[in-house]
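Each remark here refers to the structure printed beneath this line.
Complex shown without one protein chain; remaining protein chains in place.
Chain nomenclature is as follows: A and B, assigned in order of appearance, with residue numbering initiated at 1 for each chain independently.
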Amino acid sequence: MSRRLAAALRPAAAIGCALAAMAIALALLGASPLAVAADLADGAFGNWIAFTDTLARATPLVFCGLAVAVAFHGALWNIGADGQLVVGALAAGALGPALAGAPHTLAIVAIIGAGGLAGALWGGLAGWLRARRNVNEVISTIMLNFIAAQLLSWAVHGPLMEPSGAFPASRKIAAAARLHLYFAPTRLNLAMLFAVALAAVCELGLFRTVPGFELRALGRNRRASAFFGLPIARLTVGAMALSGALAGCGGAVQISAITHRLYETISPGWGYEAIAVALVARLSPLGVVPAALLFGALDNGSQAMQRADGVPAQLVYVVQALVIIVMLAFDAAAGGGWRELLEGGAPDRPDATAETCDA
Amino acid sequence: MLETRSISRRFGRTLALDRVDFQARPGEIHALIGENGAGKSTLVSIIAGRLAADSGQVLLDGAALRAGVSAAALRRARIAAVYQSPMLFERMTWEENLALGGFGAGASPRELDAVAARARQIAAASGFDLPPPRALVADCSVAERVRLEIVRALSFEPRVLILDEPTSLLAPAELKIFLDALGRLRAAGRIVVLVTHKLAEALAVADRITVMRRGRVVATMPAADTGEAELARLMIGALPGAPARPPRDPDPAAAPALALAGVTLVREGRRVLDEISLTVRPGEIVGLAGVDGNGQAELVEAIAGAVKLDSGGIAPAPGGASVAVIPQHRDRDGLVLEMTLWENLLLAAPLRARLAPRGFIASRAARRFCAGLLDRFAIRAAAGSACAAGALSGGNRQRLGVARALAGAPRVIVAHDICRGLDLGAAAQVRRGLAEFAAAGGAVLLISTDLDELLECCGRLLVIVRGRVREAPAADRDPERLGLLMAGAAA
Partner (left out) sequence: MLEAFAASTIAMATPLLLAALGELIVERAGVINIGIEGAMLAGAFAGVAVAHATGATLAGVAAAIGGGVAINAIFAFVAVNLAVNQVVAGTAIDLLAAGVTGMLYQRIYGATGRAFTVAPMRPIALGPLARLPLIGRALFDQSALVYLAFALVPAIAWTIGRSRFGLSLRAAGERPEAADALGLGVYRLRWIALLASGALSGLGGAYLTLAYADTFVEGISAGRGYVALAVVIVGRWNAWGVAAASLMFGAAIALQFVLQAAATAIPYQLFLALPYLLTVAVLALMGGQADAPSALGEPYIRA
């Protein structure tokens, strides 16, 4: 079997392993794995509404998955897509009500742009701290997640609270700023198309442009990048800002298309789930789309599963975790791929069996 | 007696060791020689238990040794090794480093004092000194580090002491003390295995010599019965390619292509580059000699623009397209092993400008361009330009680095240790590339620890000692005088 084919099959095998482990766990918990799986599939794809719901749930995962993939290519461990999405949603929710009367297209551009900008600031801050103050981006992005959550909580309890003051939620955004639901009552909207287009742009940007190339080189060999004079600080800040912008757009789109207002629990942890998405996609932006669909289906199906079988919905966290771990383990066993991202170059072996970089 | 029986070991597609039988007797110094890549280091790593063999056995006095290291297993087997690159912990004191060896001590002040006392005894018996109390290894000189490693190895009271090219880091004066110490170890009935690629050294100190070539033992003989010519023939197998053309005299009136003035870099309070001024004119190859770790790496980083200077200036300004740098550690600093060959070309700014006009990579053009370079520089890559750099052999990686530097059409090339690890044929080819570049009016600064290489390739010679550079007088153009200058003797 060719190496490339083996690499392509690894994500499927990883998911298979994770699901098998889950089946065993479910059996131990006293539920029938097959029945659970059937309910899960039914909840995700059982009918038109369920299917479109899966698409809607996958959309923010595409945005966050792209955010994670872009940052990881530069060996920037952005664990903060969640916070970046939250501030994006916050900016959209704050701007949205003010867009009444604006032309639809302009309002959409403004609301998504605001979300992207807020996310870019949030991510770019972590990038700046890394580049200029040598602050580990893992810790700063995690901290910024918590700060964003408190910021959102304050906003919906305080300045942005809806007029009646009964619920911790913001006012509805103006109708002009809402992405149309063309297939009501389903939640199908243009956001998924936008996300797919962004994935294509990211793919081109990473693999066909000079900054994308520089970012990938930086992620794989920081020392060589310094030697050849690549603009490391600029790449770090830029990649983190772009990463944040992608997640922030995701937050804004969620407000614009689905919720139309801010809630405290706007994100169920998409930023963390996105790590699993990006890894299953092997950091390929185009691969993020099917990977996000898979996890979106899992999320959507798990609710039906919870209703039908009484299996707690937290099960999906466990599946996500297992997928990440199995994915990492498979790549390690294959001895290559993107593991070297962190090592900064493989040791000097006479004939390192490195494969072409497909991660 | 130390013995290996039919040891084989494979790395990927390369057979590094092919059914190697090797024997060393008590009370002898046994030199293991061969070109880089002949399998010497792999063999001693397997003997020392650091690497597992695919097949075959290591026996000490008839008993088979098991691979895989634990402190206890090492002590039981009484095999100790000093490796090519010093295996010391930079940010610990030297006493702590030794305590981790056969002294079996902790790091309390009392224990460390005891370690120091015993270490000084061992060192005195071998005829050398140790650093002042509680000095950090980071502050120790290269020679001090080699001594520390030897003392640490001896602390295991080994029956077998393996020295894997420890002398490549030593200045000639240090070398003499070191070789004397080896004689004393032999007298104590130990088995000493000295790995080296320096024939003179092997002939001077060893009792017997084993020659390796391409993973096989080709001969074992008493040192008294052989000479440099025979050993070289055994090592290389075939004659190397034609030597590089001798350098021409540059036009003395030409403006320098590279000029450094008062370049100073301070790291952790030490002046690693100390007021360095030098010029390289078009058409000349200037050699910079020095023992490793005297500031060469930092100098290259400075010229590449990878570090910020504390004072001084470099013309042309670092980071521009007119200066190409070939770093010493090609895998660490020069290549991105996971990327394709054509992508690695893009690391160089001039090639990026050419192959990615307006910021978009013309990947088809880049592949074609890369394939052309592979052809021109005889770089063997199984999958052509789309193959990962990590899949190339060391020599091919080195040639890729040189090809990339030349392809950018720079005015200056700064090359650091570019022939280390290459076989003679490949090295000659790399040097010829530089000579042709200089003949066409390019300026080259060639940094190396290999005096023979510098004497062969270069016009003017400079010496770097502890971050200071000075010109070697023309009268000192022989290895011995240069060796003294490298060790810090006054000119």
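What we mean here is this: a contact is a pair of C-beta atoms (placed from the backbone, for glycine too) under 8 Å apart; a residue touches a chain by one contact, two chains touch by 3 or more.
Owing to the predicted nature of the structure, the values given are computational and were not obtained by experimental measurement.
The omitted chain makes contact with just one of the residues A:Ala23, A:Ala37 or A:Ile139: A:Ile139. For the chain missing from the display, the contacting residue among A:Cys17, A:Ala102, A:Ile147 or A:Val196 is A:Ile147, taking the whole complex into account.
Residue in contact with the omitted chain (choice from B:Leu17, B:Ala53 or B:Leu88): B:Leu88.
Seen from chain A, the chain kept out of the figure touches residues 29, 77, 79, 129, 133-136, 138-140, 142-144, 146-147, 150-151, 153-154, 157-158, 272, 275-276, 279, 310-312, 314-322, 324-325, 328-329, 331-333, 339, 341-344, 347.
Where chain B meets the missing chain, the touching residues are 45, 48, 50-51, 69-75, 81, 83, 87-92, 96, 99-101, 104-108, 152.
The definition used in the following text is that only the chains that are shown with their structure count from here on.
Computed from the mean C-alpha positions, the centre of chain A lies at a distance of 45 Å from the centre of chain B. Touching chain B in their complex are the following residues of chain A: 207-211, 213, 216-217, 220-221, 223-230, 336, 338, 340, 344-357, 359. Here chain B touches chain A in the complex through residues 11-14, 16, 37, 301, 304-306, 318-319, 325, 327, 331-340, 343, 346-349, 352, 356, 359-361, 363, 383, 386-391, 393-394, going by the rule given at the top.
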